[in-house]
Structures are given as structure tokens and as C-alpha cells.
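Structure record follows, encoded as C-alpha cells.
A protein chain is absent from this complex, but the other protein chains hold their places.
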Amino acid sequence: MKVKVSRKASFNAAHRLYRPDWSFEKNEAVFGKCNNPKFHGHNYELIVSVHGEIDPETGYVMDMKVLKDLIKAHVEDAFDHKNLNLDVPEFKDTNPTAENIAVAIWKRLRPHVNSASDLEIVLYETPRNFVTFSG
Amino acid sequence: MKVKVSRKASFNAAHRLYRPDWSFEKNEAVFGKCNNPKFHGHNYELIVSVHGEIDPETGYVMDMKVLKDLIKAHVEDAFDHKNLNLDVPEFKDTNPTAENIAVAIWKRLRPHVNSASDLEIVLYETPRNFVTFSG
Amino acid sequence: MKVKVSRKASFNAAHRLYRPDWSFEKNEAVFGKCNNPKFHGHNYELIVSVHGEIDPETGYVMDMKVLKDLIKAHVEDAFDHKNLNLDVPEFKDTNPTAENIAVAIWKRLRPHVNSASDLEIVLYETPRNFVTFSG
Amino acid sequence: MKVKVSRKASFNAAHRLYRPDWSFEKNEAVFGKCNNPKFHGHNYELIVSVHGEIDPETGYVMDMKVLKDLIKAHVEDAFDHKNLNLDVPEFKDTNPTAENIAVAIWKRLRPHVNSASDLEIVLYETPRNFVTFSG
Amino acid sequence: MKVKVSRKASFNAAHRLYRPDWSFEKNEAVFGKCNNPKFHGHNYELIVSVHGEIDPETGYVMDMKVLKDLIKAHVEDAFDHKNLNLDVPEFKDTNPTAENIAVAIWKRLRPHVNSASDLEIVLYETPRNFVTFSG
Partner (left out) sequence: MKVKVSRKASFNAAHRLYRPDWSFEKNEAVFGKCNNPKFHGHNYELIVSVHGEIDPETGYVMDMKVLKDLIKAHVEDAFDHKNLNLDVPEFKDTNPTAENIAVAIWKRLRPHVNSASDLEIVLYETPRNFVTFSG
């Protein structure tokens, strides 16, 4: 009996979208106001889902408290109240778009989730823009 | 032309997570504060989705009024303002985790939905914890 | 690396559900109060999702600004503050149910989205009723 | 001990903003796309609040079930799935702006609420536009 | 310069509405399904607001972290995953209606908030029913 269990979390961070190997003009043309060199920021809302078998002994696919603690240790502590470009190693040379942040979160959590279960990341950059990555 | 139609509903219930064949200490270790013997409770939010062909005559996959009434008759009337452990037969010997409640709802509704359509249950135990079951 | 990017939008419209080839009584029986001949209306909330490869150069599957502008040009300008039955050609002879509106939106947007990507439409007719169409 | 108790409800309706004594051009200039002669519509979300003394016997300011039934009888049954301009007497000669609808709802409910309590109406025309009227 | 600062929190609890000095029949007539002797429950959502002067040195009316910790210590630790009737002293002889719970929360927090500031409690029992108490 496979069920998907989902936990919401959030973090607040600054970022800037640009490529250092492009001119300022090209960055403006492609990334618009997201290219502000002094940064802007978001309240990122995150939904982490684990799709796996219900443990018949507990009735849990995964203890939500454990999932909450994993998100805290591997995502919130690293990303919350940070500048994604300057403070988070994944974005030293990679643009912190919502797509790339979702992939980075998936890679951070994947080793800590039962390998027989699927992992899905939904990341809201704003209440109107969000992305989904399932590996 | 297959479309998934979804209807939100809700019910308020008390429950307790524990196994009677375990010691109180083991129940505390596994279920934490969810093991309060005097019960706690939730506003469960429910999304029932039916994925099937659009009826070319009406433009409906399924009349939402009919789906609403099915949820009322088979879920809300049985679960709302109830103690899941004590009042609902499925949880006499099964732990009322969100996972098991979603499966129980799916089993209650499955016989009443067109067998050619897929049925999916999303159940929010809190605004931050939810589960999805598709059979 | 495939990611699904999603953009929310909205439009407000009037509509009526009925078939002109049915008697008023049959329309009442099937469509109930949605058959009010003077129309009623909704704030439709829309989520348009594009599932495709991340462009390694930009980190985008698709520029959200471009997606926002496509929705504005092909959906909002055509449907917002309109009477769906009388103002929108797709519903001249087709009942504007949520199912049929979602299919119509999908057909309007499909030619403008990268053909290697999948397109999904979620349409909320009310906060409790919504439909999903993926082609 | 005064407490304010609030109940949310909703109704879906069509409307048009215009003055019959103005030219079409003046109506367009003032009311813009809200002046579509074929109507448009909204999911109106409503919050009705009653501010009064807690009854020491029950612990209620007012039974929420009674408030829910009052809203159903005096607002939802009259406004839901209706054309506000054509079906609701208050808007025969009055423009159904959110402001005027809130006042009309207040006037309909005021006689049915304890005269020692205050009554407040919040009406959302869209998730981004709303009005508040307290008499 | 007076500003109102507000913090949202939540707790999950079981309760039952009834008066032990009334017959079961009278309790049923007044409290309906809320009178289930085996209890039901809710996810209570709470908004605590403090209205006071901005401290010109910090720009804060009150540090939100301090307010969050006060709510945790005086409300969440006492109410979360509890049976309000059986576990919380205020409701030993008082009906745990939303009104009475809001007053109890206000009384618990009032001594810990700057006496020159006003304190307001908003308590959602369900997403559609909520109460407000300001002392």
C-alpha cells in the first residue's frame, strides 16, 4: 500500500539571477529585475513528499517528525536567512533559479530518505510561481 | 478526453496514535505527543479527485454535486465530530494515522465512483502535513 | 534534468450551464442552479504548468515572465470580465463546464509552448471545485 | 466579556457595473471592463462577524450553527448563482459594487442579530479586492 | 508611532462542548454534534497581536522571536496535542468554546506583554469559524 506523505516548510533568502560571464546588458535582457546586483529576496515555501509503502506496524510511510527534522537540518539551516548566491555552495557557479534550488534541495535530501521511496520537491518562489522536481 | 475533477471537503475529529500491544513507553517513543491517552484532534481537509472521460453530452466527468453528496454520505457523516479510534470501525484495530485514514476513505468511496475512472485521496492532517493515496 | 514550472493566474467571468437542445426542465434536472438563464459567475483561478528540461545556460525551464505574458495574451484577455457563453467562441456550442474550459485553455496555450515540454492546466471554478487537464 | 465571532460563507454571482442614466462611453470610462453588458461574475467570499457578550451559560456569543443558517437563509439563498442586477431587488436601481453589496447584506442580517451586538460584513469580490462595513 | 504586530501559531486539540449539570438531551439540543462524549478535535489557528509604540532604537514594537517564544511557552506547550476538557485547568468547569479558549489565551499572555500595549487574540476553530478577543 503506497502513500505519498508531504511536509510543508519555508525559508527566507536573498538571491540574484545572473551569469558572471555575460555582460550586464545581456543579464538585464534575460533576467530583468531579478538581476539587481544588490539582491532581492523571497519567502520560499517548500513541500517535500516521500512516496513509499505504509509500515504496517506504525501506519506511517515515514514519521513526519523525522521528515520535519531532516528538512530543518539539511535545508532550513543551510538556506534560511541566507544569501543564496554568496552563502550556499551549490550556487557559487550555478544560477539560483527556482528550478536549480529545487534540484539542490532534492540532492541534499535524497541520501537521507529510504531508497525504496520516491522523493518530490515543490518549491514556491512566490505564491504565483512554483516548480516541481522528482529526480 | 480525460480530466481529473477534484472536490474539497473537511471534517473535525479526535484521535490517538498508539498500539495497544505496545508498552506506554514504546508508544511514547514512537508516537510522541500523538499518544496522549485522552486524545487530541484535527480539522482534516480532504480533496477527492476522480480522473475520467468527459461526458460529451453534459461536459462533466462527474457532477460535482453528486461527488459532494458522496463525500458527505460516506466520509463526513461517518468521521465528522467523531473520535476516530472509538467511533469509526476501520480504526478499531488500525492506527488512525493520516496514511491509514486516506486509505480508509478511498475504500469507502471506490465502490461509488465509475469503475473506469481513477480515484485519488489527498488528506491534510494539518496545514503542513498531508498524504496522497491513489489505490 | 526535467522540472515542472507553474504559474498562477485568474480571471472573472459569467457563465450558464445548459444545452439549448434540452427542455428547461431537463436542464434544471441536470444542471440545477447553474442553469440560471440570467447567468451567474466565478473568479476562476488557473495554474498553468510546463514540464521540460532545464536550460543549462539560464537555469530556467521557461522564463516565468514569458509564461505570464502568454497566459495574459491567450487566456486572460479573452476570458476576463467576459460572459463565457456569449463572448468566447469555444463555448458557442459547447457547455462552459470547468472541464471544457480547462481543455479550451490547454488548446489555446499548447501551440505557444515548446513542443518537447508537457503542458498541464489546473482550473479552480470555486475554492472547493477544480479540474486538471494534461492533454 | 465581549468577543467577536466570525463565520465565513460564499456565493457565486454575475453582475455588471454601470448606470443606465449614463452613456455607454461614460460607463466605459468609469467602470471599464466591469461594464460588459453581457455581465461577468465572481466567487464572493463573505465574513459575517457579531460582536457581543459571551453567554455565561453556553460560552457562546452566538451559536455558529444559527449564524450559518441565517447567512444561508438571508444571503446565500438570495444571491448564490444569481445575476445580482437582474435577480436581486436591492440592485434594481443601485450599482452592485462590492461596497453596495456589503451594505445590502448588512441590512438583510441586522434584524436577525441580537440588537445589543455589533454586526460587521467583510466581502471579498476577488482574493485581492475586499470591503468592510460595520453599519 | 503605534503599530500592531501579529504572530500566527497553531495547536491541535480534542474537546467536547457540554454542561455536566444539563441532561444529555439538553446538551444535544444546544451543542449538537459538538457534544460527542468521546470528543472530537480541531487544528486551532491563533493570531496574537500586540499594539504598541515602535522602539526607536530597534524599530520593533516587540521582537517577533520573543512573541513566538511566549506563545510557545504559555499556549502551545499547554494546549497542543491535549484534551482541552481533561488536560487544561481553565476548562475543568468552563465550556471550551472558541470564545472561552480565546479569553483563556488572552489571560495567559497578558502578564507577559508590555502593559502599555494592547493585546488581541484571534482564534480559528475551523477555517470558517473564528473569534476575536481584545480584553
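Per-chain residue numbering starts at 1, and chain names A, B, C, D and E are given in the order in which the chains are listed.
Please note the rule applied: contacts are C-beta pairs under 8 Å (C-beta built on N, C-alpha and C of every residue); 3 or more make two chains touch, one makes a residue touch a chain.
Computed from a predicted model, the values in this text were never measured in an experiment.
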For the chain that's been dropped from view, list the shown partners it touches.
-> A, D, E
Against the hidden chain, chain E presents residues 1, 3-9, 49, 54, 57-61, 63-65
Hey, which chain A residues sit against the chain that's not shown?
-> 10, 12-15, 33-34, 36, 38-43, 45, 80-83, 86-87, 126-127
Please give every residue of chain D in contact with the chain that is not shown.
-> 17, 19, 30-32, 94-100, 102-103, 127-133
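Just so it is clear, only the chains that are shown with their structure count from here on.
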Looking at chain D with chain E, do both copies bring the same residues to the contact (over half shared) or different ones?
-> different
Could you pull out the chain whose C-alpha mean position is farthest off from that of chain C?
-> E
Taking each chain's centre as the mean of its CA atoms, the one lying farthest from the centre of chain B is chain D
Go ahead and align chain C to its copy chain D using Cα positions, then give the rotation in degrees, nearest 5.
-> 180
Per the C-alpha centroid definition, the whole-Å distance linking chain B and chain D comes out as 33
Using the average of all C-alpha atoms in each chain as its centre, how far is it in Å between chain B and chain E?
-> 28
Sites on chain D at which at least two other chains make contact = none
If you go through all the chains, which pairs of them touch?
-> A-B, A-C, B-C, B-E, C-D, D-E
